[in-house]
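Reading through the structure tokens given below for one structure.
Only one protein chain is missing from this complex, and each of the others stays in its spot.
On to subunit A.
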Amino acid sequence: MRGLFTKIHICLTSQSSKSQHCSVPIQTSRTLKMAKISIATVFIALISLLLTLTHSFSTENPTDRRILVLLDDLALKSSHSIFFNSLQSRGFELDFKLSDDPKIALQRYGQYLYDGLILFSPTTERFGGSLDVAAVLDFVDSGKDLIVAADASASDLIRSIAAECGVDFDEDPSAVVIDHGSYAVSGTEGDHTLIAADDFIKSDVLLGSTKIEAPVLFKGIGHSLNPANSLVLKVLSASPSAYSANPKSKLSTPPSLSGSSISLVSVVQARNNARAVFSGSLDLFSNKFFKSPVQKAGSSNKYAKSGNEQFVTELSKWVFHERGHLKAVNVKHHRVGETDEPAIYRINDDLEYSVEIYEWSGSSWEPYVANDVQVQFYMMSPYVLKTMSTDKKGLYHASFKVPDVYGVFQFKVEYQRLGYTSLSLAKQIPVRPFRHNEYERFIPTAFPYYGASFSTMAAFFIFSFVYLYSK
């Protein structure tokens, strides 16, 4: 019953459109007369709840649905409308709030109200409501997704959220990324803070299979990646000629960040497959940049439209799990010729291992096809490491012989590929030695010994007979 009530609460709170539905049973259930009706309405409410649940984020349906957008200024809603509209057209429910709105809450009754969070509030020093750095990080740690856009003079709040994810924005608050080499040619000559970046990460999963032709316009601060963090990735790097400094003052000391070590846009995929995007520029997502033509300095190619829209859309598809989300199901193993999974294997058994891997296409699970999925038979180190063959319908399969070592082994599939969610399957299985009656009863090489012992026994018998009964 407890679970049911919490579910109704979710329904009440998260689905404002359905709240009418739910309020009815709560009122009626007080009267015994209407008990029947109340059961019926609860039932209807449950069905509607189930319907909403199927639309929301789950392991079966990993794409995010409900996204909270926090803005500095409601004007951003219109100035970045193309981005927001593209999300809405893909089925996301966006909930726009001012970042200092005191009613902001990510969760209620222990349940998250949103599947994703977009922080377009680079200057906010404090969020309204109960939201703070720890709450945002908890949100990520419980598997939810995050887009953070910083800008020149980004607040400490945004910086600390980023730093906790391994993204260190330039500490100088007035610094922006300047590039005298690959700036975008624009009307105002001498302003090299508008950068035309085209050093993308080479990953179809992150940025889609269509190549982004036009450079991406970027105007904002750069960041570096914390070398201790192995999960953060540079998606858009600055060119070797870029550096991070205050454009208005003279450069007295060498810039702390320079060259292609500056990352403009980075992504993090946490161990629990939560995804986050960090951008040093809020304008990257703006309508203005989406539409503006771009010409990279020193290049004769002039593009009518910048690569921003494609870049941002593809990246948002990735971050909200419309792409690159794998699942492994039906892990099976058994001896060759059998179908049931044994509780224990014996050394030198021949076994078959299979697993089905599917990729989420945004609307359905499609078979994942690759030729590099490996299974390990592991006890402190892999004793067997085998690439699995696939039937191209999602089924991966390998058969091998259990090594001649007993112990507690694990079937391990550690599949970590750039952009994809990491698959880490481990299934423990003990391997026992031979039983006492599983050895060969007679081995040919030992026949001389058998002969010797049996002939001795016979001779002894004859000897005793002769000795005892011969006078």
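As a convention for this text, a contact is a pair of C-beta atoms (placed from the backbone, for glycine too) under 8 Å apart; a residue touches a chain by one contact, two chains touch by 3 or more; residues count from 1.
By our rule, contacts and distances are computed from a predicted model.
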| item | value |
| --- | --- |
| Chain left out of the displayed complex - its UniProt protein name, from "General transcription and DNA repair factor IIH subunit TFB4", "Glutamate--cysteine ligase", "dolichyl-diphosphooligosaccharide--protein glycotransferase" or "AP complex subunit beta" | "dolichyl-diphosphooligosaccharide--protein glycotransferase" |
| Among A:132, A:164 or A:414, the residue in touch with the chain that has been omitted | A:164 |
| Of A:73, A:141 or A:191, the residue in touch with the unshown chain | A:141 |
| Contact partner of the left-out chain, one of A:102, A:259, A:430 or A:451 | A:430 |
| Selected residue (touches chain absent from view) among A:153, A:174 or A:272 | A:272 |
| Residue ranges of subunit A at the interface with the undisplayed chain | 137, 140-141, 164-166, 228-231, 268, 270-272, 274, 344, 379-380, 406-410, 428, 430-433, 435-436 |
